[in-house]
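One structure is given here, and the rest of the page talks about it.
With one protein chain withheld, the remaining protein chains of the complex are depicted in position.
All chains are identified by letter, namely A and B, in their written order; residue positions are counted from 1 within each chain.
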Amino acid sequence: MVRTNVKMEMRAVNFYYGNTQALFDVSIAIPEKRVTALIGPSGCGKSTFLRMFNRMNDIIDGTNHTGEVMIDGESIYQNNNSSAELRKKVGMVFQKSNPFPKSIFENVAYGPKIHGIKERTQLQEIVENSLKAAALWEEVKDRLNKNATNLSGGQQQRLCIARALAVEPDILLMDEPASALDPKSTTRIENLISELQKNYTIVIVTHNMQQAARVSNYTAFFYEGHLVEFDKTNKIFTTPIKQQTEDYITGRFG
Amino acid sequence: MRNKKVTEYFLISLIRLVTYIVVAIVGYIIIDIFIKGLPTLSWEFISGFPRRSGAEGGILPAIVGTICLVTGAISVALPLGMTSAIYLTEYAKQGRFKEIIGLAISTLAGVPSIVFGLFGLGLFVLFFGFGASILSGSLTLAFMILPTIIVSSEEALRAVPVTLREGSLALGASKWQTIARNVLPYALPGMFTGSILGIGRAAGETAPILLTVAAFYLPKLPRSIFDQVMALPYHLYVLATQHPEAEKVLPMQYGTALVLLLLVILFNLSAIILRNRFRKKIQW
Partner (left out) sequence: MTNWREKFIELLLIGAASASILIVLLIFLFLAKEAFPFVLDPGIKELLGSQWIPVSFKKEVFGILPLITGSLLVTALATIIMIPFGVLGAVYIAEIAIGRERAFLKPFIEIMAGIPSVVIGFFGLIILSPVLKKIFQLNTGLTALSGAILLALMAIPTVISISEDAIRSVPKSYKEASLALGASRLQTIFKVVVPAALPGIIAAVMLGIGRVVGETMVVLMVTGNAAKITFNPFESVRTMTATIAAEMGEVAFGSDHYQALFWVGIVLLSVTFGLNFIAQKVLTRYRMG
């Protein structure tokens, strides 16, 4: 981690759903403009970890945490910071694609409109650029007014990426974005991630270790709410330090 | 083995019979009123004023009165009910306050209509001094149908998937922006369905308006919300039980019953159709 800046950081974070603790004393520094993969068996806290960075856990009743979460060196959980401002900077793509039941155009324009852009030509430009960046433009440019729920699963997921890009975030959080897709669509998403890495800091949750190995520069392994190991991806996959990591990667559990 | 099958068939037929006895009685009521009410139904009956204490002429004032009351009730209950439902589904956290509101709503839903009448009499007619008027009657009916509107609005809001809310919030939309732009538009048809059911109920209720607004015989149209009016259900009650020549005015009774029944069935049916179509059309 020598020549990269730290973009996102956690210091001694514990997280609770009511009385159940989901994260235990997690500290991590995620580098800028790199892809970081989060791996681990389901229920190990990787999604919870991901959702700490855009305060999405806040919308669940009865959750709380201790410790500090920072982006660009600033603590994001201070009360005077608006979560809306934060989420503008930190885009998110969900496991199950969730296009709004609106037209393709309105889906992508939703964020910019929320943030006050009203002019039609400007919106059109943003929509086109975002769809191009998400490698969807060619497929949908003739039917921008059609309902987004009619797109295929893979297209829907790329639309959701375009929608996230349209508000010009620095960071993209992806929660198993390809888990519900066929292999062909998965490859397209993976290629897209490599492309986006030039401009964005990406954190991706995946249950697919090959995928983690293919797309990421760094990998974090979570187990039962603990961050077990975090390092360069090739290091994690070739010479992990912890026994647990090795067991998981070689498929001995999980 | 054979024996068992026969008993089974017999018992199922019995249950079917019990169900269809209910259907038959209700069907009989509806058909009886249609057949005996249709001959009375004419343009003059709908648009004319009653004469000779309602023994002759039309029922226009009662129709207009009912429309006034229902409009008044819905214009209070709908905004109040919809906003309550938004609070309960989108904002309220699990806890004491939410529980108390829930208890209040189910209590309200169980209050007998005549008790609403007493309440309206005590609060609106006497305490606020609105007198027996459209205002008093509408407010009383509004409170009566409020639980119906809240509960069905809550259902409509809950039917909108959480993923739409998350998607919007993740783009940096505020809570209210999310609700206004990405939840309400999809819940509105369902919310209106609930309000139509409420309208149907308000149009058919007699007991609450008995004490707060309804006029026995008032063959003219209201000029302001402080006027008394006639109303269809009360008019039917009066013709059927209080009229000196109750036997003779039977056709008028059936005509009034038919108009009332048509009105209420129309509201309920359109609510049911609207809801079914909406359920089919939307897929997330």
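FYI, a contact is a pair of C-beta atoms (placed from the backbone, for glycine too) under 8 Å apart; a residue touches a chain by one contact, two chains touch by 3 or more.
Predicted, not measured: the structure shown is a model, and the values here were computed from it.
When the missing chain is restored to the complex, the residue among B:39, B:95 or B:112 that touches it is B:112. The missing chain, though absent from the display, is touched by one residue of B:137, B:190 or B:233; that residue is B:233. The set of subunit B residues touching the chain not shown comprises 4, 8, 11-12, 15-16, 18-19, 21-23, 25-26, 29-30, 32-33, 79-80, 83-84, 86-88, 91-92, 100-101, 103-119, 121-123, 126-127, 143, 146-147, 150, 174-176, 197, 200-201, 203-207, 210-211, 233-234, 236-237, 240-241, 250, 253, 257, 260-261, 264-265, 267-269, 272.
The rule we apply is simple: only the chains that are shown with their structure count from here on.
Subunit A and subunit B have centres, each the mean of its CA atoms, that are 48 Å apart. Against subunit B, the residues of subunit A that register as touching in their complex are 54, 56, 59, 61-62, 82-89, 91-92, 94, 96, 98, 100-101, 110-111, 114-115, 149, 160, 163-164, 167.
Residue ranges on subunit B touching subunit A, taken from their complex, read 93-94, 161, 163-174, 177, 181-182, 186, 282-284.
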